[in-house]
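Before any comments, here is the structure.
Left out: one protein chain. Kept in place: all the others.
Up next is chain A:
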């Protein structure tokens, strides 16, 4: 046993010696090879490793239209911001169940809601959105349509559990945010067919603005729309009012309003913050 070990160790030592010699020889060999190369070309060119190909999948998202629903932006109040963050959580939860698309005042929507008093439980209404109001979970929008010669308006709550489906048939903006003057306009501007087919709209770029100026019924109107307080651009005042009447309406102009510092409410940074929060929570 001892003799076997010793013989093996002697063999190992012999191998090691050979290897050492070989390594030395290699070095000698390698240097000689290099010298040979130096003689033929310049120094060896450094070939950098190949760059990894970055497939920019975020390109599509960046070109998507950035839209934050107006009810997410909290009003300027003396309430605890925790209330708004809790409400936002609930709103996002609801949005995961029901798809609430992007729409503006002036878009044509079709809304399906549950109704216990209808045969098939579902009640569908098509109309133009004339107003979006309310913040948080109580956000509402009013749809207007003229049905059988009768003007009908329905105020829907966006986050009500009775809402089943909200489809945008035509996405567009108008010259104003509030189209309440359609009540005093000719009925043709508020009539929309219930069987209207959805019009294709782009998800990138700007929302199309309909520069339609509406013709009004003769006065009296429900509100004095010519007054600068309403700041309406979507009515053809030249057809229904004289220049004297327009000048008389300017008496109620309040030129100091844009300079009123106490009424300033800059929501740009708040919007960015809330938009990012909403986007990441919706993906979860």
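In this section, a residue touches a chain if its C-beta (ideal position, glycine included) is under 8 Å from a C-beta of that chain, and two chains touch if they have at least 3 such contacts; residues count from 1.
Keep this in mind: contacts and distances are computed from a predicted model.
Between the names "Poly(A)-specific ribonuclease PARN-like", "Large ribosomal subunit protein uL14m", "Radial spoke head protein 9 homolog" or "PIGU protein", the one given in UniProt for the chain missing from this structure view is "Large ribosomal subunit protein uL14m". Set against the missing chain, the residues A:95, A:135 or A:183 yield one that touches it, A:183.
Considering the whole complex, the residue from A:75, A:101 or A:151 that touches the absent chain is A:151. Interface note for the absent chain: among A:64, A:86, A:118 or A:282, the touching residue is A:118. Set against the missing chain, the residues A:65, A:165, A:217 or A:236 yield one that touches it, A:217.
The chain not shown here touches chain A at positions 113, 115, 117-118, 123, 125, 140, 147-157, 160, 162, 183, 217-218, 220, 222.
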